[in-house]
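After the structure tokens below, expect a handful of questions from me.
A single protein chain has been removed from this complex, and every other one stays in its place.
Entry: chain A
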Amino acid sequence: MNILIVLIPVSVLLGAAGLAACLWTLRNGQYEDLEGDAARILLECDVLTEAGDTRE
């Protein structure tokens, strides 16, 4: 049963990693336009980049 001493922290750490990733997506504003982001995957590229040279 000594293996539990390794396994339990590992499982908790994995959980914590998942939680951290989830909180990161939240902070990063990835849930602000779900519909739009779903549609954007169909675009070949962000059209706006064509105007890249007009921006710094």
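Everything below uses one rule, namely that contacts are C-beta pairs under 8 Å (C-beta built on N, C-alpha and C of every residue); 3 or more make two chains touch, one makes a residue touch a chain; residues count from 1.
By definition in this document, contacts and distances are computed from a predicted model.
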The chain not rendered here carries, per UniProt and among "Cu2+-exporting ATPase", "Hydrogenase nickel incorporation protein HypB", "Ion-translocating oxidoreductase complex subunit B" or "Amino acid/amide ABC transporter ATP-binding protein 1 (HAAT family)", the name "Cu2+-exporting ATPase"
Even though one chain is hidden, which residues of chain A still touch it in the full complex? 1, 4, 8, 11-12, 15-16, 18-19, 22-23, 26, 29, 31-36, 39-55
